[in-house]
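Moving on, here comes chain A:
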Amino acid sequence: MLEIDELHVSYGKVRAVRGVSLAARPGRVTLVLGANGAGKTTTLRAVMGLQSVDSGRVRVDGTDITGKDTHKVVRAGVSLVPEGRRVFAPLTVEENLLLGGYSTSATDRADTLQKVYGMFPILSDRRDGAAGLLSGGEQQMLAFGRALMSRSKYVLMDEPSMGLAPSVVQTVLMTAREIADSGIGVLMVEQNAEAGLQVADEVVAISQGEVGFTGDVAAARADRAILRAFLGESALSN
Partner candidate 1 sequence: MNKNLLRSAGIVGATLMTASGLASCGGSGGGSAAATGDCESGLPDTIKIVTVKDQTGVAAYTGTEAWRGIQLAADEINSGDMLDGSKLEVEVKDTAGDVQTAASHVTQAAADSSVSAILGPVLSDQALAVAPIAGKSEVPVVYTQAGSEGIVDEDWNFRATPPLVTYYPKIGQYLEKQGATSVNTVFAADIPTLEQLSHDVLPSVGEDSGFQVGEQVATQSTTQDYAGPVNKAIADDPDALGLLMVGAQISSAMQAVIQSGYQGEVVSYPNAAPAVAEIGKAAAGVTWPTNFDSSIDTPEVKAFDEAYTEAYDGTATNYAAEGYDSLMWVAKAIEEEGCATRDAIKTGLEKVGQAGFTGTQGELTFEANGHDARSDGYVVQWDGEKIVVLEQ
Partner candidate 2 sequence: MQELINAVSLGCIYMLFAMGMSLVWGTLDVLNFAHGSIFMFSAFSGFYLMQETGNSLPLAALLLVGVVVGALMSVLAYQLVLRPILRRAKDKDSAERQILIGGIGLAGIPVAIVQIQTLSNPFSFRAGSFEVASYDFLGARISNIQIVIWVVGVLLGTAVVLWLRRSRSGLALRSIGVDSEVASLMGIDQGRLGVAAMAVAGGMAGLSGALLCVSFGALTAESGDVLLLKAFAIIILGGVGSMLGTIIGAFFLAGAETLLIANTSGTWVDAVSFGLLFLVLLVRPQGILGRQEVRRT
C-alpha cells in the first residue's frame, strides 16, 4: 500500500497542502478530485520528492520514503506520469521507454520493453521516431509505457486526459484501468470527474489543501456535494 499520512506542504509562506491523508492499493484506481489549486499536483510532487515536505509521512508497503530524493522514490517502486505527459521530445520513442527502465537491470529492461510494445503496438511501430512527433494520445501512451518500464508497484498519474481529444480520453482512462488490473496501484488526479469515476475504485476529494471526502465510487456518487462540485448541477437531477 502507498500511504500518504497527514501531509503538509508549502511554497514559501503559502500552505498548499494541509494534512492530506490518502492511500493507493495494488490493483485499484484511486481517483483524486479537486478544483484548480486544491493541492492535488502538489501532493503528487511531494510524494515523488520533487517538493519538500513540511510534515507528515509517505510510506510504500511500510517503508518510509518521505523527503527522499526523486530517484530513490522511483527505486522504492513509485513512478509518476507527469501532467502534460512531458515525453523527451527530441529522443526516440524507444529511448524514452529505455529511460523509463533506467533503474532496472538490463534483462528486466528488455523483457518489460517487449511487454510494453505488446500493450501499445503504436509505440512499437514508431520506436525509432522522435517522441515529439507523436500525437497527444500517443504521447500519453508513451508516458504510461515509460512509467511501466520502471516496474513500479504504484503509478501516480497527473491529469492523464488533459488536452486530449474527447474521443481519446476514453481510451486513455481505460488504459489506466488496465494498468491497475495488472496489479499496479494507480493514484490518479483527474479533472474530468465523470470519465474518472467510470474507471475508479476509490475517490478522494481535496479542496484548499484538505481532504473533504474519502470513499468508494458508489459513496462518491451518492454524495450530493461531490456531484455538485465536480459533475455540475445536472448530475443532481438524475
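In this section, a contact is a pair of C-beta atoms (placed from the backbone, for glycine too) under 8 Å apart; a residue touches a chain by one contact, two chains touch by 3 or more; residues count from 1.
With respect to how the candidates were assembled, all candidates are chains of the complex that A comes from, given by their letters.
Treat the numbers as computed from the prediction; the structure is a model and nothing was measured.
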item: Chain A: touching candidate in this complex (1 or 2); value: 2
item: List of chain A residues in touch with candidate 2 within their complex; value: 48, 50, 69-71, 74-75, 79-80, 82, 86, 88-91, 95, 98-100, 102-103, 130-135, 146, 150
